[in-house]
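Note that one protein chain of the assembly has been removed; the remaining protein chains are unaltered in position.
Take a look at subunit A:
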Amino acid sequence: MISSKTNVDRRRIMLLGLLVPPTLFLLVFFIVPLTIMVIYSWLEPGLYGGVVWNFYDLNYGRILGWADSRYEKFDPVYLAIFFKSVRLALTTVLICLFVCYPAAFWISKMSDTKKNLFLFLVTLPFFVSLIVRLFAWVLILRPTGFLNQALMGTGLISEPLQIIFTDTAVIIGMTYVFIPFMFLPLYASIEKLDMSLLESSSDLGATRLQTFRRVILPLTLPGIIGGSIIVFIPALGNFIVPSLLGGAKVLMIGNLIEQQFLSARNWPFGSALGMIVMAAILVLLVYYVKMMTREDRLARTPSIKEVQ
């Protein structure tokens, strides 16, 4: 009895030893900073940077449409930039999906040794420095870059194409950077596909398109959605890709936030912009969780199982 009591005590001490240091650290350097940011977004910006400790909702008003003209102007440009960022991020997600899906299928059908090699090759770029990979695209897309040299060399065009500093360049850059993010979740669900289901589908007279739409697509949906979310989140808040490949012409919400912090020095407004990005992501995640739990419930209903 006594020994088991000391044992419980010992385990409690071990647990505290494991948890207390990282908890303190994360409390001070993770939770507190995020909380301060939330508070900042509701404070009045000071005249020369800094803040005034007054409750102030016009940081959000400037973005979302209410404003007191004495202090801040509502400017639809912020919402426009936000929606543009959403559009660019969604386009990136879709292109990543279309590029990776067939490739994941291809690799999933290989022999084990070949499979491992190719999976290694897909993951490798993830370990290559982001800035190096983006620099490569600057070299390719510049007016005097590789693509234009090649196209002009073959006589296809006579004047260099202006690709860098356009939306297209930003989308190409983000697609390239996020391919490994999309590929791995997709591959995980494609690899689990039961090939006999595909055979029975075609045995029962389904065309290839029908098999794809009714069998393959629903079964790989978790990978599609997972990959899409993992790509969408960093794409939405990105500012490195647009600043290198979009220049001053393609502004995403990330660039706007960066400007508020490093040049305009309006930190409360920058925090409010950051909160808008977080809010968009949270809405998406809540929707995702809801959908997944519904899928789960549907999958557990016996009637569906019988049909399968």
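FYI, a contact is a pair of C-beta atoms (placed from the backbone, for glycine too) under 8 Å apart; a residue touches a chain by one contact, two chains touch by 3 or more; residues count from 1.
By our rule, contacts and distances are computed from a predicted model.
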Q) Can you pick, from "Glycosyltransferase", "Carbon monoxide dehydrogenase", "Strictosidine synthase" or "ABC transporter permease", the UniProt name of the chain not shown? A) "ABC transporter permease"
**Q.** Omitted-chain contact residue, chosen from A:V77, A:L121, A:L197 or A:M291
**A.** A:L121
Q: Based on the whole complex, identify which of A:A206, A:A264 or A:I281 touches the chain you can't see.
A: A:I281
Q: Mind listing the subunit A residues that contact the chain we can't see here?
A: 7, 10-11, 14-15, 17-19, 21-22, 25-26, 29-34, 36-37, 40, 99-100, 102-103, 105-107, 116, 118, 120-125, 127-133, 135-140, 142, 144-146, 149, 176, 179, 233-234, 236-240, 243-244, 254, 257-258, 261-262, 267, 270-271, 274, 277-278, 281, 285
